[in-house]
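Pasting a structure here, questions to come.
And then subunit A:
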Amino acid sequence: MNITDVLFYADAALILGSAVLAVSLRHVLHAALALMMALFSTAGLFLLLHAEFAALVQVLVYIGGVVIFIVYTILLTAHLGEEVPRSHPAKQLGALAGALLFCALLLAVLWAGRAWEVPAAHAADAALAQAGGVKGIGRRLLSAAPDGFLVPFEIVSLLLLAALVGAISIARKPAGDPGEGPK
Partner candidate 1 sequence: MADPATSWAIAHSWLTLALPLAAFLVNGLALGRRAPRAAAAVAVLANFAAAVVALLVARDYFAAAHPAPLLAWSFPWLELPHFAGGLMLGIGCWLDPIAVMMLVLITVISTLVHLYAAGYLRGDPGFGRFFALLPFFAFAMTGLVIAPDLVQLYIFWELVGLASYLLIGFWYTKPAAVEASKKAFIITRFADAFFLIGIVLVATALGTVQFAAVNAPAAGAALAASPVVFGGHSCSLLALAAVLLFAGAWGKSAMFPLHVWLPDAMEGPTPVSSIIHSATMVVAGVYLTARLFPLFAAAGSALFLAETLGAFTALFAAVMACVQTDIKRVLAYSTLSQLGFMMFALGVADPAAPAGYTASMFHVFTHAFFKSMLFLCAGILIHAAHTNDLLGMGGLRRKLPVTHAATLIGCLALAGIWPLSGFFSKDAILASAWTAGRPWIFAVGLATSLLTAFYMARFYLLAFHGASRAAGRDAHAHEDLLMALPVALLAVPSAAAGWFAEKYFAQHMLPPGLHTAEHAAHAPWVPWLALGAAVAGILYAAWRYGRGFIPSAPKNPAVRLAWNRFYVDELWQVFAHWLMFTLVAAPAKWFDSVVIDGSLDASAWVMQKLGAAQRAWQNGLVQRYLAAMLVGLLALWLLGGLAK
Partner candidate 2 sequence: MIPTTLTPGALLLSLTWGIPTLTIVALALLPAARTRLIRWVSLGSALLNLALVAGLIAAWPAHRPPLGAEVPLAFAARIPWFDQPHITYFVGVDGISLLMMLLAALIAVCGVLVSWRVEARAKEFFIYMQVLLAGVFGCFISFDLFTFFLFNEVTLIPTYLLIGIFGTGRKEYCAMKLNLMLFAGSALVLVGLLGLYYASGLHTFDLYALAKVRFPADFQHWAFPALFLGFGVLGALFPFHTWSPDGHSSAPTAISMFLAGVHMKLGGYGCLRVAMFLLPEGAREWMNVFLVLATINIIYGAFIAVKQTDLKYINAYSSVSHCGLVLFGYAALNFLGVRGAVLQMFSHGLLTALIFAVIGMIYSRTHTRQIGELGGLMTRLPFIGVAFTLAALAGLGLPGLSGFVAELNVFLGAFARTPVLNKVCTVIAILSIVVTAVYLLRTINKVLHGPAQAKDEGLKDADLAERAAIVILLAGVIVMGVWPRAVTALIDGSIEPIVEQLAR
């Protein structure tokens, strides 16, 4: 067991722990913080796996954008006052059982398909080392070559625009515009 392993297992424990916390903490804000924790530790895992750029994006965009947005929403809606009540224990138990069953079956399916243990055409170590780096990814993202991702990159910008338009459209205060619907 070398240092990478130690780091990995520690990180995995962290991820898992914060994931469990994220889904079991009753307070939304706490859950969101736990999620942030989980995502952070995942970024760490990415680093371990030489996916530096992914880790970077994870921290900057995911945590810095999405989770913060969640938190912001929580804060925005918090003064609605009442806490959402706890689920019925039977339901919680059901959810747990469902999740465990799901997990078991998922692992079973993976196990049934454990073809990964036979290594396929693995990338060369050198290539691997820079695969997760900014340079490699940047080149691929903006490349029109057969292995480039220029087209999806362009399209995702459309998607983001669409989401932006949509989110604004829905979230914008309706007070100003003339009545719409009876409610």
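These made the cut because all candidates are chains of the complex that A comes from, given by their letters.
Convention: a residue touches a chain if its C-beta (ideal position, glycine included) is under 8 Å from a C-beta of that chain, and two chains touch if they have at least 3 such contacts; residues count from 1.
Note that the structure is predicted; figures quoted are calculated from it, not measured.
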| item | value |
| --- | --- |
| Options 1 or 2: the chain contacting subunit A in this complex | 1 |
| In the complex with candidate 1, residue positions of subunit A that touch it | 91, 94, 98, 101-102, 105, 108-109, 112-113 |
